[in-house]
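Every protein chain but one is kept in place in this view of the complex.
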Amino acid sequence: MARIRVGILGATGTVGQRFVQLLDGHPQFIVTALAASERSREKPYEAACTWRLPGDMPVATRTLMVQAPEPPLDCDVVFSSLPAEMAGPVETRFAAAGYPVLSNSSSHRMDDAVPLLIPEVNAEHLTLLDACRGTGRGFIVTNPNCSTVMIALALAPLVAGFGVEAVAVTTLQALSGAGYPGVASLDITDNVIPFIAHEEEKIERETRKILGHLNGGRVTPADFAVSAQCHRVNVVDGHLAAVRVRLARPAEPAELGAAFAAFSGTPQALRLPSAPARPILVREEPDRPQPRLDRDAGRGMSVTVGRVARDTVLGHRFLVLGHNTIRGAAGAAILNAELLVAQGYLEPRR
Amino acid sequence: MARIRVGILGATGTVGQRFVQLLDGHPQFIVTALAASERSREKPYEAACTWRLPGDMPVATRTLMVQAPEPPLDCDVVFSSLPAEMAGPVETRFAAAGYPVLSNSSSHRMDDAVPLLIPEVNAEHLTLLDACRGTGRGFIVTNPNCSTVMIALALAPLVAGFGVEAVAVTTLQALSGAGYPGVASLDITDNVIPFIAHEEEKIERETRKILGHLNGGRVTPADFAVSAQCHRVNVVDGHLAAVRVRLARPAEPAELGAAFAAFSGTPQALRLPSAPARPILVREEPDRPQPRLDRDAGRGMSVTVGRVARDTVLGHRFLVLGHNTIRGAAGAAILNAELLVAQGYLEPRR
Amino acid sequence: MARIRVGILGATGTVGQRFVQLLDGHPQFIVTALAASERSREKPYEAACTWRLPGDMPVATRTLMVQAPEPPLDCDVVFSSLPAEMAGPVETRFAAAGYPVLSNSSSHRMDDAVPLLIPEVNAEHLTLLDACRGTGRGFIVTNPNCSTVMIALALAPLVAGFGVEAVAVTTLQALSGAGYPGVASLDITDNVIPFIAHEEEKIERETRKILGHLNGGRVTPADFAVSAQCHRVNVVDGHLAAVRVRLARPAEPAELGAAFAAFSGTPQALRLPSAPARPILVREEPDRPQPRLDRDAGRGMSVTVGRVARDTVLGHRFLVLGHNTIRGAAGAAILNAELLVAQGYLEPRR
Partner (left out) sequence: MARIRVGILGATGTVGQRFVQLLDGHPQFIVTALAASERSREKPYEAACTWRLPGDMPVATRTLMVQAPEPPLDCDVVFSSLPAEMAGPVETRFAAAGYPVLSNSSSHRMDDAVPLLIPEVNAEHLTLLDACRGTGRGFIVTNPNCSTVMIALALAPLVAGFGVEAVAVTTLQALSGAGYPGVASLDITDNVIPFIAHEEEKIERETRKILGHLNGGRVTPADFAVSAQCHRVNVVDGHLAAVRVRLARPAEPAELGAAFAAFSGTPQALRLPSAPARPILVREEPDRPQPRLDRDAGRGMSVTVGRVARDTVLGHRFLVLGHNTIRGAAGAAILNAELLVAQGYLEPRR
């Protein structure tokens, strides 16, 4: 099959660079267009972008000219990691112009017609797109906020196996989640910042949409309360979430561990290229998961759960950790795109 | 009044050095004896101890010889920050030999006859000592675990004003809490360690003893559940706790803020030398308290509360931060000693 | 004596906040005017400025309105920490309008008529100002680059005692030297940045001017070569410099140590309010000076020298460390101002 041509919106940013890195050599996709904010335009990518990931910028993208993030672009699909303030209208214009849009931005996540997708968790939410089929219009598919992915992935087997009645999450989030330049070093060295703008609200509402049910062409949010307290800590990559959960029925901690370890979904069944063999790894050591040691598990696409135990207040607790710019952002959008290909929503335009 | 002569057990450790620093120039106490583990003995303090605090070792202690931590020592009272495995029997021997013992160690905190004291919170627990009075025996008074102090201080006005039914705490704790050498740099750089041995259990049970009630010569623990999840983060000093609380009666977040700000106790009423003007400071900025900016508030003896808000799961939430080696350790024991002096439990031995 | 009224240009920045902090309660100066870039103007300081230093913003400055950095301002003298691109013309306009300008900016440091002053080292360079006296015009006095101060202070006794023929410096500089937001945390966590724009050139030329000689109304630079290699490291405050030096005559390392320790200057002789008792402290431990332990020595106004030894290539070597926003910036300008007061160059304007 001919590879599907990808345009990246926000190509010079932290997540945009991850898109470029992860799509280099991808069996289904090839990057053919790059777009970014004004300062970077009309320059080849290697001149427009200060590459901040270890290793070198992939050769194939170096000479692509950076364009304005407006249709038309020479591609079959766009991946968007535009800043929130731009993403809303720009993504709408691309969809209106017939492009499928895979968005990492928060603007459209809560739109009724837009799937907020984790392929292992709610692949069936893709049917929200069926209204668009055959209209010539494009569509928008979003991946969740970088912390929400980890939390919702870990909750999915608990919802299925035990029922969930309440969730209280406290996060310790990495610097790369704030983009570049992001957090000033003077603010975080020898320090913690106990605030990330809009993050708590995103976790609270996105988790409930992802774990919600299709109901006549829209998603009814899951009916349990989610509470999130968010902190920025001095870690480069890897978001850690300390989760307490009240389940609907009694369970031994070992049963939760088994449910985490046995969890698998559509990406694993379809052997999607970016799907990890196991979406949730369970560690038994008392001091794991740790960001530096566990963030790269499953090439950054697995989350790692640990310290599963009883909790005196909500009944059970555990930790979950994942790579925030891979499973939490660029890798999430790519896995979404792979699911779209597998289910016939995405193909070379012609 | 003649100053009371202090012996410090564990004088070369992280908390021991804080004792030496904070007692330098104290109006009521003077350090006359230093004791430490085998390696340091029979040397003057300046040779036995690698001073790790900013600033220089106080001149007055430099030439004191480091002795074995066994009675008799040339002092009226001992302050102990011995490691847990030594503290239990050693402190018992000092008490048996007639010394008042102010202990920062965990060994005796849960003993029925031993007050676990925060002077602003449960000064009345000192009456547990009355059984010893006039017997010629000494006694042990303990201060809580370094995280517990902050949490219990913050809960005290909520217990008094609204009633507390459940508490779920997630901590982000500083490196100095682990003593020296403590946490290996390779373990914590670009990382979080989601485990501190015995810490969660200490917070859960000590908080309930501190906020419990005297009942016929012992303390009945408070009857609410406490849940703690503890993390080590890359911060030198300052423990941060994210707290969710279920109150017994409805309250606006602003009422909680007012209760925190209005809180005051015996040390403030008695103007004890180490008492901060206000034990709990309340900050209104959305991103405070932060360890580096707030740990030194009230010369390290105030805790700082922030982000007081509603919580969808437990009803209310807030953050509390304090200096773990001052209010959380050495300063706590000194404030306890000052209260003992004020209430006639402690005086020069002859 | 009435206090001299101070205006601060760049009052909301990292160094500007240090000016405000260090001048709070100063016996000779009182802050009466604050100026900053456009975004901050026409607001009271407490609204215009996010205070980033530990402790609270001084009460006296909270309600001062932030103005444009243009004369006239209601003050007798201005302290400038404007960004380099603004400082040049703005400081010139203030001087032309009759204001003495104490500048921390680099714009005018190398001007022939402008003293580049370290009061312990080259107080006699102040005579460059004599041309202005009685003209009604103001003048500009600069303090050196934050690394240069430490290096030049340490070299001064070597120049005097042994003669200096060449200096090779390698710096490890703190984050606060880059201002706020300055260095992105993603760039410096688990990393070193081996480049600071213009820093090497500044050290190389400023050191030679400071240690140069007055010669007919201007300064002839010292005639030894200075080489600097600069690195940014993950430290909040405190610049460390590893120095190799070729002396003009043979000397034992102990002689250098004695020269450092004996060094004293005009500020010590005059007992200027901000002068440290000893400008250079010498530590004998093999692993000192260290930024976190030594930066606050002499309330941030002393530098600390250590590891004085022979060097196989240049003959001798040592380390020097100082607080880059106190002795290296705000404190330096204030000490300069105190010298100006003592020597009659600065007084209340009317």
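Should a chain be cited, it is by its letter among A, B and C, assigned in written order, with residues numbered from 1 in that chain.
Going forward, contacts are C-beta pairs under 8 Å (C-beta built on N, C-alpha and C of every residue); 3 or more make two chains touch, one makes a residue touch a chain.
Just so it is clear, the model here is predicted, and its values are computed rather than measured.
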* Could you tell which one of B:Met110, B:Ala166 or B:Val236 touches the chain left off the display? => B:Val236
* Asked: Among B:Val6, B:Val90, B:Leu128 or B:Ile188, which residue is in touch with the absent chain?
  -> B:Ile188
* Looking at C:Val77, C:Ala154, C:Ala178 or C:Leu240, which residue reaches the missing chain? -> C:Leu240
* To do: In the full complex, which bits of subunit C touch the chain not displayed? Write them out.
  => 166-168, 170, 172, 189-195, 204, 225-227, 229, 231, 233-236, 240, 242, 244, 286-293, 306-307, 311-314, 317, 319
* To do: Tell me where the left-out chain touches subunit B, residue by residue.
  => 14, 52, 175-176, 180-190, 234-236
* By the contact definition given up top, give the residues of subunit A that touch the hidden chain. => 52-55, 189-190, 236, 292-296
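One rule holds in what follows: only the chains that are shown with their structure count from here on.
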* Gap in Å, rounded to a whole number, between the CA centres of subunit B and subunit A -> 42
* When the C-alpha atoms of subunit B and subunit C are each averaged to a single point, how far apart are the two points in Å? -> 40
* Separation of mean Cα positions, subunit C and subunit A [Å, integer] -> 48
* Of all residues in subunit B, which are in touch with two or more distinct other chains? -> 189-190, 236, 292-293
